Structure formats: structure tokens, C-alpha cells
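The structure appears below as C-alpha cells.
Just one protein chain is left out here, and the rest sit where they should.
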Amino acid sequence: MSDLKDLEKKIGKVPRVFRDMAEKDPMMYDKILEFDNYIWADGSLTKQTKKILAIAITAAMRDNRALAAQMAGAKNLGVKKEEIEEALRVAFLLSGMPAYAQGRNELDALYE
Amino acid sequence: MSDLKDLEKKIGKVPRVFRDMAEKDPMMYDKILEFDNYIWADGSLTKQTKKILAIAITAAMRDNRALAAQMAGAKNLGVKKEEIEEALRVAFLLSGMPAYAQGRNELDALYE
Amino acid sequence: MSDLKDLEKKIGKVPRVFRDMAEKDPMMYDKILEFDNYIWADGSLTKQTKKILAIAITAAMRDNRALAAQMAGAKNLGVKKEEIEEALRVAFLLSGMPAYAQGRNELDALYE
Amino acid sequence: MSDLKDLEKKIGKVPRVFRDMAEKDPMMYDKILEFDNYIWADGSLTKQTKKILAIAITAAMRDNRALAAQMAGAKNLGVKKEEIEEALRVAFLLSGMPAYAQGRNELDALYE
Amino acid sequence: MSDLKDLEKKIGKVPRVFRDMAEKDPMMYDKILEFDNYIWADGSLTKQTKKILAIAITAAMRDNRALAAQMAGAKNLGVKKEEIEEALRVAFLLSGMPAYAQGRNELDALYE
Partner (left out) sequence: MSDLKDLEKKIGKVPRVFRDMAEKDPMMYDKILEFDNYIWADGSLTKQTKKILAIAITAAMRDNRALAAQMAGAKNLGVKKEEIEEALRVAFLLSGMPAYAQGRNELDALYE
């Protein structure tokens, strides 16, 4: 389970479905963990910037559950409220006001 | 037209449709320009980071025209190929391999 | 706050997130209000027809929260149930049965 | 083939794929024609308003081929350029600037 | 109502909105039923395989309500948990991890 700890450090919060999968479906679990660890590692972009990207993408896609999970992780990694708010503006421009409005709902609830 | 120059500095490249709009539909043009200038300005996130966000969002949404426009703008603003490639990985994770593959196509063609 | 009243007349119902924003983030709030007021005004299309468009778009995009908000606004502006039902049929044709089914759920609950 | 003529009157332009289908796959063709004829008929909304809805939906979904087909049909049915432009603004608000920009591209090319 | 029984046999579970529609809007109800019965019938693909397709599509589109409805129908038709899990992997690859994660949530809850 050490890989799971690594991942938690990188993404701030591991969704419960992946914890369950460790028992029920270890091979798929390993594949996802490996892929996740590769993608979220600090590189040319920091893991904080990657989290901001993940928030913008999930808001744009109207994927409210994934948005909430990414935002909770971002907060745990020390991403600032102002940074997320500005990322949501870009989502507004490229995918519409509801992406911004739903993001603001989550953001104001999480960071107050 | 000075606002258009400002916008070009911020987003790297102004799509032709907005240039045409300046003549044909000046009121809508002004609204968009104003809104755009507000969203793209340096703030908690730099305009380069915002461009990377825009690339990730448009790749995730399978909006190939917007993706190409954002990427050309990013290059003009000095965003590095490695940064875009890592952003596309996040788009892969959250919106699937074709988002990454199409992004790589554009990226390899533009930066070679 | 007079602009907010104007907007309410145009769109039927202002989401709570925008009311909160008036205090917390007045600059973004002003930008959105201005843009919204411009887009929703009566023009070649009436504001009622624009609401019907908004319902069809949000149903097609599977954006259930935005769909509910647009539909509540439409009702306040006097849009008829039959008009919305026919708009949802177009959404069915172009974006699938679940767009219609979810729209019908909202519609039957709101207009009964 | 009289049904096809009926449909053409309602939607302005029948995509080639449906003409081909009449020969290759008559049962699916009949189902689609029947469903199409039902949805596009004048009712609480005119067929012109339904076309405007179809343009807004396909622009919002980034479905450029369907957008072009719907817009060509709208022109044949006498929908005005100004009406489509205002519908595209609603698509901008709810699904982002690229929906508007791509719609404007098509619109300006088709109606000039 | 015999057609509704036919449909139930084919899709495993008919959403409540369609039951309500039988009374409130019999003409639209008939059109949908007819179209549905045509699409879900056994053909080159069995109705079970079509259900698996429906699960993959709705997961990919982030349409959580439609996903839950399709999955419940699949279970009633005897589709195996393993088959759905593998279909969700394809949705992961082509539309991102959250499609898989949400699908797993539903799947584990429904089949335990």
C-alpha cells in the first residue's frame, strides 16, 4: 500500500473507489496507480499546477463528482483559492458560465 | 483597435473571426474583447499558465479548432513544449487518450 | 444592485452563486452581469425564446443544475410547458433520449 | 420518397447520408424519417424556431458537421442571420466562446 | 400497454418518466416506444451486448442518471459484473478515469 501513500501525497486525496479496488480488483488497481503516479509527479509543471488543470477540465466537462474530488485534493496540496478562481474563469470562457458557477459553488463551500 | 493589440499580447494570437467581427458586429466584438481582456490578464496565475489551462480544456472537450488556436497562442507567449505535453497527460487521465493523441499531433507539428 | 433586478427580469431567476459573488468578488460579478444583460436582452429573438434555447442547450450537455435553473427562469417569464416539451424533442434528436427524459422529469415536476 | 420531400420542407436540407440510407437500409431509414417528421413539424414552436434550437445545440456540443447541416437548412427555411447570431450568443454563455466563434465562421460564410 | 412489457423485456427496466408519459403525452410516448423497441431488439448484436454499449456510452458522457438506469437494466437481463467492468475500462481509455470511477461506484453498489 506504499504506492497509495505516494499517490495521496501527489493528488491530495484518493477517492474511496480506488481504496475499495485495492481489495476487489488488484490488477486494475495496480495499473491505475502506476499510471496515476506517472502523470501527477512534479515535472515541467508542479503537481499543484496539474491539480489546477484537473479542476478546469472537470468543470468544463460538467463532471461534478470529479470536480469536487480534484478540488478537495488541490486544497490539501496548498493550492490557493485565488488560483482556482482564475482557472474557473478560463473554464467559463471556453466552456460556459455553468462551469464557472458550479466551480464557484464548490470553491466557496470548501475554502470558507 | 488598441484593445485588440492588448489582447494579442495576452493570448498570443487572435482568431480571424474576431478580426472580422470588429467591422461587422462592433457591439458584440467590444463585449467579447472586454471579457477576454479581463480573463486573460496576469493575476494569481500568469497568462502562460492560463494558456496551458485553455489547451487542456479544449483537448478534453474534443474542440480541435479551439485547441489549435490556443496552442498557437501558447507558443507565441513562450510556453514550453514540455509544459504542454504534461498538461495533455492530465487531459488524458480525465478525458481519455484521444484528447492526448490529438494534442500530441498538434504539438509535434507546431513545435518541430 | 439595480443591474441584478434588471437581470432577474430578463432571465426569470438569478442563481444564488451570483448573489453571493456580489459581495465576495465584485469585479467578476460586474463582468458577468454586464455580459449576461447583453446576451439576454430582447432583440431579434425574445428573451422567452432565448430561455428555450438555454433549456435545450443545457439538456443536451447533461448539465442538470443549469437545466433546472434555466427551466425555473423560463416558467417565471411565462414560457409555456408545451414549448419546452417541443424544445426537449429537438434535444432528443440531436443529443439523445436521456436529454429528453431528464428534461421531462424537471418539466413535469415544475409545471404540475 | 414522398416522405423525404416532406422532411425536406421541414428541415430545409436532408443530409446525403439519409438519401443513401433509403437504398441501403430501408427499415432504419423509415424509422428515422418517421421520428424526424414528428419532431420537426410546426407545433407550439415553429419549424424555424426548432432549427434555431438545433443550431444552438450543435454549436454547444462542438459538432461541426451537424452545425453546418442545421445552419444550411435554417437558411433554406428563411431563418434570419440576426436570429442565428443571437442564438449563438446563448450558446457562448452556456457552452463557451468557441461555440460562438465556430458558429460565426459558418454563419458569415453561409449568409454573405 | 403490451408494448411497454415488450420494451421491459428488452431493456430490463423502463424509467418512470416513460410510464408517466403514457398518460400525459401518448403520442410522444408511442414514438419513443416504437423507436426504442426497434433499437433494442436482438439482431447482429444481442440485447445484452447493446446494454453493455449503453453503459459505456453513458459513462463516457458523464450522464450519471442514464448510467444508473442502463446498469440496472443490464443486471435484470443477466449481464455479468465482469463484462460491465471491462466495458468501463474501454470508457476509461477513451473518455477518462472519472468515467471508470463513477461506473465502478454504481457497479459495486448494484452487484454486491
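Letters A, B, C, D and E mark the chains as written, and numbering starts fresh at 1 in each.
Here, a residue touches a chain if its C-beta (ideal position, glycine included) is under 8 Å from a C-beta of that chain, and two chains touch if they have at least 3 such contacts.
What you see is a predicted model; the values in this text were computed from it and never measured.
Colleague: Can you say which of B:10, B:50, B:75 or B:89 touches the chain missing from this structure?
Modeller: Within the whole complex, the residue contacting the unshown chain is B:89.
Colleague: Touching the left-out chain: which of E:61, E:77 or E:101?
Modeller: E:61
Colleague: Which residue from C:71, C:94 or C:107 sits in contact with the chain not drawn here?
Modeller: C:94
Colleague: In the complete complex, which positions of chain C touch the hidden chain?
Modeller: 60, 92-99
Colleague: Since one chain has been left out of the picture, which residues of chain E touch it in the full complex?
Modeller: 35-36, 38-39, 43-45, 49-50, 52-54, 56-58, 60-61, 63, 66, 80, 82-83, 85-87, 89-95
Colleague: Counting contacts across the full complex, list the positions on chain B that touch the omitted chain.
Modeller: Residues of chain B in touch with the missing chain: 62, 64, 85, 89, 97-98, 101-102, 104-105, 108.
Methods note: only the chains that are shown with their structure count from here on.
Colleague: If you take the chains that touch chain B and keep only those that also touch chain D, what is left?
Modeller: Where chain B and chain D share a partner, that partner set is A, C, E.
Colleague: D-E versus A-B: which interface comes out with more C-beta contact pairs?
Modeller: The greater number of contacts lies at A-B.
Colleague: Roughly how far is chain A from chain D, centre to centre by C-alpha average, rounded to an integer in Å?
Modeller: 37
Colleague: Nearest whole angstrom, what separates the Cα centre of chain A from the Cα centre of chain E?
Modeller: Those two chain centres are 29 Å apart.
Colleague: Identify all positions of chain B at which a residue touches two or more other chains, and write them in rising order.
Modeller: 35-36, 38, 58, 60-61, 63, 66, 92-95, in rising order.
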